[in-house]
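Every protein chain of the complex appears in place save one, which is left out.
By written order: A and B. Residues from 1 in each chain.
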Amino acid sequence: MPIIQNETDKKAVIKRYKRRSMWAEVWRNFKKSKGAMTGIIILIVVLSACTIGEFIYDYHEDIVKQSFDQRLLRPSWKHPFGTDQYGRDIFARILYGGRYSFSVGVVAVIISFSIGTTLGIVAGYYGGVIENIIMRITDVFASIPSVLLAIAITAAFGQSLLVLMFAVGVVGVPAFCRVARASVMTVVGQEYVEAAHAAGAKNWQVLIRHIVPNSMAPIIVQCTLRVAQAIITASGLSFLGLGVPTPSPEWGGMLSDGRAYIRDYSYMTMFPGLAIMITVLAINLIGDGLRDAMDPKLKR
Amino acid sequence: MSKTKKNIVLLLLACLLMSVLSGCAPSSSEQSDVGPSEEPQETAYQKTIVIAPALDFVSTETQVTTSGTSKSVFLMVFNTLVEQDTEKGGLIPSLAESWELVSDDTWEFKLRRGVKFHDGTDFTAEDVKFTIERGKEQGASKAKLESIKRVEIVDDYTVHIIMSKPDVDILYKLTDPNCVILSKNAFETLSEEEAYKIGTGPYTYNRWEQGDYLSLLRFEDYWEGTPKTEEIVIRNIPEAASRLIALQTGEIDICISPPQIDLHYIAEDPNLTLLQIPGANCRYIGINSSKKPFNDIRVRQAIAHSINRKGFVEAVYEGNATVHNNVMHPGNLFYKEIEGYSYDKEKALALLAEAGYPNGFSATIYSSSGTVQKAVATVMQAQMAEIGIDLEVQSLETATFNATVAPGSDYDMCVNGWGGYVVGPDNALRNMFYTGGNNNNFGFSDEYVDKTLDEAVSISDIETRKKLYGELQEYITNQAVFLPIAIEMIDMGVKSDLEGFVPPQGSIQKFKNVYIPIE
Partner (left out) sequence: MIRYYKSIMIILNRERDLMIRYTIRRLLMLIPILIAVSLVVYFIVDLAPGDVVDVIAPDDASPEDKELLREMMGLNDPFIIRYARYMQGLMRGDLGKSYVNNRDVFEVYFSRLPNTLLLALAGAFVAVLIAVPLGVVSAMHRGSWKDAISMIFGLLGLSMPNFWLGLLLIIFFSLKLGLFPSYGSEGWSSIVLPAITVGTAQAALVMRTTRSSMLEVVRQDYLRTARAKGVPERTVIYKHALRNALIPIVTVMGTQLGVALGGAVFTETVFAWPGVGRLVVDAINSRDIPMVTGCLILTTMLASFLILLVDIAYAFIDPRIKARYTK
């Protein structure tokens, strides 16, 4: 049946064209948002500062080496953020420590994303028993308070950067699973999917070619916002002493170390917290901008 | 429909508001019952004394728990047979009026008459027999009572304690709060949970809000006389900075372990007194001598020589600790002043080179996640870097830490503490250094040490024992498996007018006589 074949081809072409224009539209909207652009700028500044820190500081010399004649110095030109109880420069440690927060945030979300989205798409697409099983398991994990679950996981597998990533990642799986499932379900009923089926496409082809790309928008927004959340959760676990082991300059851990000195040397808790907040703020701004750009309904 | 909608929304909001209001309202009226603001009465003593220890009260099970705060409370709610006099030293009578060794293996205890339990029943020899026999089976008291074979009741107020092996420290062991005397009658008639609350001590359990506070009320019929303070509250304020603020604002009367960096606030405040008591705890670095490269004594000695103890006292304790060089605690009667390892980088490097590690090596040091432990590990890491040893710090929460460094496990080095001296010299050394000792997580096994320990425990002549234990201390220190850092200080901020304070027994506080007179 050459004619129908032709029809689907045409449809695919139109669709691809549409998709490209959707992303262009998103970018146009995104650029217009002052907040999102501010977020991008802040994030670029923070990231480049951390990258520079990577090059100018040596882990052993500048980050963990103790100098007792330099203990507990208040912020000054020489030490813009002061020094800690071991005489280490807090500014250097914060710049260096950015890598932990960023890597945990990003890797944790990659974990949640890949597990969660896969499960969600499968559940949404196949429905029936598979969906039921997946969603019930998701319910179980979602109903355990996430911070407590993350704490239990770090206790179970020991403290390290990898475990921290894993714990924060696992906790985020249910949310991704639900979002992915919901957006797949809205797409599944669309005409072009039915058309693809009618044209004899296999299930997985339909999934990858049509359903995944078209349900990506809310998932991308979710990803951005989850990175922000993951950074906060990870620094919280470090704050409780369950994160990256000392003496690594993880921001949450530094904040926690500063607690004993909170009275006379409150700058020790101020700056790491500020670093977390600014980073998370930037990511949230970007996430918000993305959401507005992708969901014109909210915008107008 | 819109009517229903409206009502539900309003109802939900009203619920929210009501619960917030009702939650707040009653507590505001309760605010005045803690602190010094009570109305004047005929007793010229402050009604309530509030104590905030560093760690929370966790359990009423006297024979099971090892929590220091709980054990401090047991000394208020219960009595032991004999008591340690922490001011003058030595032992003083408590529930036992006198004791003597009547034969090689038998102690005779004459018990006090007219002592009442909190439930009104009399204390007799039955309770002693019951407590000890029960304690031999329970987690925490077992180790203290295991040298006792059995208890014989001679009459209502005399018991014979028959030993299965010679144990010169048994009287000291009986002063431990895990060995407080329980009521046999209570355990026979009440649930275990309730029975553990019946003691003979000056205070009775009143209310326990786990994680918040524990309130104790005085026992009017206490055999030493009714206590001066009506109520003692143990309040849980885990954050050290907050604890100190609470002391300064008058919400609490005794603050244990305020932040060391903030001690000057107490010293500057005329209403407060800073007490600094050399503590029970000796902070040390443990080395697993069964593992390469630490099985080479030269490596261990190199590490010992590269420890700058003054640096630790400065950076970790803000100067509030005493440098320590010996494996035994100076509070022990058998302690011997020895020189120990000097800080000598050259010598350390030479020893390392000799052992075949001229460029150092890498290893892991474990610590628990406590602030001090973490800090010691961090400083240790920096100091070892000086001689080329690259240490990785692993701070683990307590359970993981304890399992990781348990005897026989495969760790490199650890930050640990030891306060076991309070129950005698044998206990202090045997647990740590005897082959297969309960706390011997150094993988340490030495024929000479084992032989001398066995010999010393069976000798009753004090001078000979002193000599033997002195030699042992030097020998073991030289082995460098237990690298002492410092004796920690117990810092306490108290109200200046607090009376009746007695130094702690090891890490266990003795608060049963505290009071604050009011003009």
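We adopt the following convention: a contact is a pair of C-beta atoms (placed from the backbone, for glycine too) under 8 Å apart; a residue touches a chain by one contact, two chains touch by 3 or more.
As the structure is a computational prediction, the values presented were derived from the model and not from experiment.
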Among B:P93, B:P293, B:P407 or B:G500, choose the residue that contacts the chain missing from this document, as touch is defined above.
-> B:P407
Could you tell which one of B:N438, B:T464 or B:S496 touches the chain left off the display?
-> B:N438
Check the options B:E318, B:E397, B:D412 or B:E488 and report the residue that touches the missing chain.
-> B:E397
Which residue among A:V106, A:A155 or A:M216 touches the omitted chain?
-> A:A155
For subunit A, which residues lie in contact with the unshown chain of the complex?
-> 35, 136-137, 139-141, 143-145, 147-149, 151-153, 155-158, 228, 232, 235-236, 239-240, 252, 255, 259, 262-263, 266, 269-270, 273, 276-277, 280-281, 284-285, 288, 298
Mind pulling the subunit B residues that touch the left-out chain?
-> 1, 4-6, 8-9, 12-13, 16-17, 19-20, 23-25, 27-28, 30-31, 34, 58-61, 64-66, 139-140, 142-143, 178, 192-193, 209-212, 235-239, 241-243, 245-246, 249, 251, 397-404, 406-408, 418-420, 427, 431, 438-439
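One rule holds for everything that comes next: only the chains that are shown with their structure count from here on.
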What is the distance in Å between the mean C-alpha positions of subunit A and subunit B?
-> 45
Residues of subunit A that touch subunit B when the two form their complex = 60, 64-66, 68, 71-72, 85-86, 155, 158-159, 241-242, 245-247, 259-265
Residues of subunit B that touch subunit A when the two form their complex = 239-241, 244, 259-262, 265, 311, 314-315, 369, 371, 374-375, 377-379, 381-382, 385, 393-397, 399-400
